[in-house]
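Okay, here's the structure, questions in a sec.
All protein chains of the complex are present and in place, except for one that has been dropped.
After this line comes chain A, so read on.
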Amino acid sequence: MGLYRSICYSVEDAFVKMMTRKKDPSMVREKVMTYRSEKENKKYVKKSKNKIGS
């Protein structure tokens, strides 16, 4: 799944880069990282709940 996620991230990075040409790259990177961290956390919580539930 790591490879798939890397490919997804690479494609998403390319799109982000394309859409934020005139914006500050560090800020954009911050946003991306924040978004992905939230997603990871949510996913982690969901997995944990599923494990406890089962």
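FYI, a contact is a pair of C-beta atoms (placed from the backbone, for glycine too) under 8 Å apart; a residue touches a chain by one contact, two chains touch by 3 or more; residues count from 1.
Just so it is clear, contacts and distances are computed from a predicted model.
K.L.:
Write down which listed name, "Aspartyl/glutamyl-tRNA(Asn/Gln) amidotransferase subunit C", "Amino acid/amide ABC transporter ATP-binding protein 2, HAAT family", "YHYH domain-containing protein" or "Octopine transport system permease protein OccM", is the UniProt protein name of the chain that is not shown.
P.N.:
This omitted chain is identified in its UniProt record as "YHYH domain-containing protein".
K.L.:
So which bits of chain A touch the chain we can't see?
P.N.:
8, 11-16, 19-20, 23, 28, 31-32, 35-36
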